[in-house]
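Since the structure comes first, as structure tokens, the remarks are kept for the end.
Here the complex is missing a single protein chain, while all its other protein chains stay put.
Our next item is chain A:
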Amino acid sequence: MAGRAQIPTSNSALIAMIADEDTITGFLLAGVGNVDIRRKTNYLIVDNKTTVKQIEDTFKEFTNRDDIAIVLISQYVANMIRFLVDSYNKPVPAILEIPSKDHPYDPAHDSVLSRVKYLFSTESVASDRR
């Protein structure tokens, strides 16, 4: 696969989060919170006042930063920006969809699994036609 960028190896990369308040609170208790010199955090709390544009902009910002290794995003939030999440294909940062309190994990919506499932379906249809 030509044109793939090299993986930036790092010894202290961050975990970014786009999720509800309780999930962010829990992970901050586990020590992943970071505030840089420009007072930018590595998390976005999504509530009923958060707009889709804010989520999109934050997702783009986190996926373009060199110091972030993993982006955790609640699956119900990922569904709001599904096109953006599904079109993301870099190895780092890794995008992981996680469940939230009110929305359990659904493998049918996971972008990695649907990528794999879609391609397998195409393969099986193509082999039937031969």
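Note that contacts are C-beta pairs under 8 Å (C-beta built on N, C-alpha and C of every residue); 3 or more make two chains touch, one makes a residue touch a chain; residues count from 1.
Convention: contacts and distances are computed from a predicted model.
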Identity of the absent chain, which is to be given by its UniProt protein name, from "Translation initiation factor eIF2B subunit delta", "Somatolactin alpha", "2-oxoisovalerate dehydrogenase subunit beta, mitochondrial" or "Vacuolar ATPase assembly protein VMA22": "Vacuolar ATPase assembly protein VMA22"
Missing-partner contacts on chain A, residue numbers: 1-2, 4-15, 21-37, 39, 41-42, 45, 69-70, 72, 91-92, 94, 96, 98-99, 101, 104-105, 107, 112-113, 116, 119, 123
